[in-house]
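Down below is the structure, laid out as structure tokens.
One protein chain is absent from this view; the other protein chains keep their places.
Presenting chain A:
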Amino acid sequence: MLSIHNLHASIDEKKILKGINLEIKPGEVHAIMGPNGSGKSTLASVLAGREDYTVTDGSVTFAGKDLFELSPEERAGEGLFLAFQYPVEIPGLSTTNFIKTAVNEVRKYRGEEALDAVAFLKLMKEKMAMVNIDQSLLSRSLNEGFSGGEKKRNEVFQMAMLNPKLAILDETDSGLDIDAIRIVANGVNKLRNKDNAVLVVTHYQRLLDYIVPDVIHILYNGRIVKSGPKELALELEERGYDFIKEQFKAEA
């Protein structure tokens, strides 16, 4: 589904991604871990199509298409979803109205008819129950004055509404207490099926107790320095990132 080959990217001449290789198949959950500043969010942003970053080398195919030929909104239309580490606020724009626009734009891209008010409401109700989000939150301005947990839950709700092929969760656990993490993780788990995939980006192992990955990759200094089964997370938890840093400093 997603195939990243030798990806290099930089911002303002500064090299951040230095040759990433990654292969994700339908039904899989991958986790990317790594110390702060290693390039996790950069990878997520480059995949989603943020303009600030320049891809200097490598290629990415997504759902059989050259990802870099597609605009950010086309990537969303193809089924790529990014749950942002820092969701933005848009004052005056109701969350519901925003999501309705998003759902219908994506449907339009896929050649499907727009949902009418009744069908949309029905879909909302169903997904609200799934990710345990409150109606009152959705009638407020998009993310404005939302707590950290509410913002993250709103991201997962949007994911549920858009039903993506590949969801990238960028530190969706950061700033959440354990109950909130469980709720968010539950939502994600309910959305998993054999046709979609999830890429979980996290700094801590604890989210992976709830969203159990098939593979864990350790990103350090713009490269995936180690990949392994879910037990790798426990090793990291025990030994900290320092052992990774020690081991790979020479190559960095």
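The rule is short, and it goes like this: a residue touches a chain if its C-beta (ideal position, glycine included) is under 8 Å from a C-beta of that chain, and two chains touch if they have at least 3 such contacts; residues count from 1.
FYI, contacts and distances are computed from a predicted model.
Per its UniProt record, the hidden chain corresponds to "Fe-S cluster assembly protein SufB" from the list "Sulfate adenylyltransferase subunit 2", "Nucleoside ABC transporter ATP-binding protein", "Fe-S cluster assembly protein SufB" or "Sulfite:cytochrome C oxidoreductase subunit b". Across A:Gln158, A:Thr172, A:Gln205 or A:Asn221, the single residue that touches the chain missing here is A:Gln158. Screening A:Asp52, A:Glu69, A:Glu113 or A:Glu238 for touch with the missing chain picks out A:Asp52. Screening A:Ala76, A:Ile211 or A:Ile224 for touch with the missing chain picks out A:Ala76.
Listed residues A:Leu7, A:Val29, A:Val106 or A:Val201: the one in touch with the omitted chain is A:Val106. By the touch definition given at the top, chain A reaches the unshown chain through residues 12, 48-52, 71-73, 75-77, 81-82, 84, 87-88, 90-93, 97-99, 101-102, 105-106, 109, 141-142, 158, 162.
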